[in-house]
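Here it is: the structure, laid out below.
Only one protein chain is missing from this complex, and each of the others stays in its spot.
Now for chain A:
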Amino acid sequence: MNAPMTAGYNFAYLDEQTKRMIRRAILKAIAIPGYQVPFASREMPMPYGWGTGGVQVTAAVIGEHDVLKVIDQGSDDTTNAVSIRKFFARTAGVATTTSTADATVIQTRHRIPEAPLTEDQILVYQVPIPEPLRFLEPRETETRTMHALEEYGLMHVKLYEDIARHGHIATTYAYPVKVNGRYLMDASPTPKFDNPKMHLSPALQLFGAGREKRIYALPPYTQVVSLDFEDHPFEVNRFDKPCALCAAHGVYLDEVVLDDRGGRMFVCSDTDFCETRRAEGHRGEMLADTPADGGAA
């Protein structure tokens, strides 16, 4: 069900020359997995930090028959997700969905959907700071040299600091990965729980950083390895309990505070995944206590 397009805009807001420029950057990024390709990022009608990079990448790859899903921290119904979805519905007239399986382009802020992705899908990440070495080495000239010469020892200094301070690698998001045995890449602020999903993913993964003017990519079936130490191997976050609404195990959970007396629940951060499971009849222990529409968050 395509939405009516607002008159006066080119398809997907950006002009065709701009989209070609972005597509060239994307092609280069795909050719060199994990390498940050500079591009002439445009001013978008939204503030930096709201996904200006992701929106430009989506605008460059979306076609009129695509079905768009937008998630913000796993959720389809938060401000960022709703407004970007509306933006493309109005400027491109494309169909939108909240279902992961039905979408062909998924723009995401900080999560990878729980449902496995396919070769027919493109995952577009919104990236705030594309340079994984930035907080250790402020000079861009130096970080570029380090990428060029594959000098990545510094990244382990950060992990060392984590262990020295906390006893374990305490980095839980934007966890650094090595792509295709070559480039060090910031996984954008997705929880490290999602890092293994990037590895050998059948879907094309594109990363756009609007303010920093960088695009990078993971072609389908690319090796993505999370950095670690031999005696402190990479581990994903674990949860003691299943989702309180759909009883799912092994998924990423959000903590929801229920009252001011310490009441809380843990629910799937991926709202579409949770709803699908509930529709299939899975019932978490707190499902009965919540309104029938499932609007727990």
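What we mean here is this: a contact is a pair of C-beta atoms (placed from the backbone, for glycine too) under 8 Å apart; a residue touches a chain by one contact, two chains touch by 3 or more; residues count from 1.
In this section, contacts and distances are computed from a predicted model.
Matching "Oligopeptide transport ATP-binding protein OppD", "NADH-quinone oxidoreductase subunit H", "Copper resistance protein CopB" or "Phosphonate C-P lyase system protein PhnK" against the UniProt entry of the left-out chain gives the name "Phosphonate C-P lyase system protein PhnK". Touching the missing chain, out of A:A31, A:V157, A:A170 or A:A279, is residue A:V157. In the complete assembly, the contact with the undisplayed chain comes from A:L136, out of A:L136, A:V225, A:L258 or A:M286.
By the touch rule set out above, chain A reaches the unshown chain at residues 136, 145, 149, 151, 153-154, 156-158, 160-161, 163-165, 228-232.
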